[in-house]
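What you see is the complex with one protein chain gone and the rest in place.
Right after this comes subunit A.
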């Protein structure tokens, strides 16, 4: 709510949660021996980073963009191509790759953000599909590598062996722990920036545009500019994650643009809680675990994922974090009695409280 006391209480809760998470993140590599599990955790951190940025767009700003994986892929491809064609070091190519993704997102935003709601969703989906089709059907030779023809975009195969994060040379057998640390820091930095944006005045404008566009515009918020700004900000972190993804796996291909990848990200945010700060992380943990469990049953994995998405939208529109908030509120209300238990909230006032969970 708007009074400062409860704001600071929610900030304290967030701080406590982050300290626990940091401690857990540091302890994790010492507790896990299995390479497979650590590898999956690194992958989950990528998912959480992308999901947190999609949540910033959709959950906090109301932009229903389906180009999230396209921007992620753009960052990854830009980084890979800088290394592949110009022989850059991966570390030098990461930020230019992310800036390339921002540029790409601004072009997409200029084309799409004049529209609202599902029009944005459909157009961004079409752009992402076009990018996928153009890459997969690219057959023209751009350079010859040995006797093999390489397409400019890497074609259906993509890029591989263009360099890595340098952890293999530095840590040898323990390289995966090094990569884990790097990606965990990336995720942490992304979350800190996202928090700062959400709590800042411009974050308030984003949320106002989501909750009541008409009112926000009438109060002097420029919808197009503000949404373009948040689109660009989230594209930076998404693109950066894309670059790190390419560097971690030492490969990037059109597979990241597939519909199922995008759906996994959306499922994470929906299950965790749309428009809640910790939702994407909770969703990642739950869905990656569910995914691992369903891996046993092999072929039913995609089927199960689809049903999870549909059921969680129907049964818990605010996700697990929202349900948890309901539970906490129900418990505290029971303790403090029914005094003024249901305040009249307008949408705009309600959101900061939901954001703090």
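The rule we apply is simple: a contact is a pair of C-beta atoms (placed from the backbone, for glycine too) under 8 Å apart; a residue touches a chain by one contact, two chains touch by 3 or more; residues count from 1.
Assume contacts and distances are computed from a predicted model.
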Which of "Branched-chain amino acid ABC transporter permease", "Oligopeptide transport system ATP-binding protein", "PadR family transcriptional regulator" or "Cbb3-type cytochrome oxidase assembly protein CcoS" is the UniProt protein name of the chain not shown? "Branched-chain amino acid ABC transporter permease"
Contact partner of the left-out chain, one of A:32, A:121, A:156 or A:285: A:121
Touching the absent chain when the full complex is considered, from A:56, A:70, A:83 or A:266: A:266
Considering the complete complex, of A:93, A:257 or A:308, the missing chain is touched by A:308
Sort through A:40, A:129 or A:151 and give me the one touching the missing partner chain. A:129
If the missing chain were put back, which residues of subunit A would it touch? 58, 64, 111-112, 114-115, 117-119, 121-123, 125-127, 129-130, 133-134, 137, 213-215, 218, 259-260, 263, 266-267, 270, 299-300, 302-303, 305-311, 313-314, 317, 347
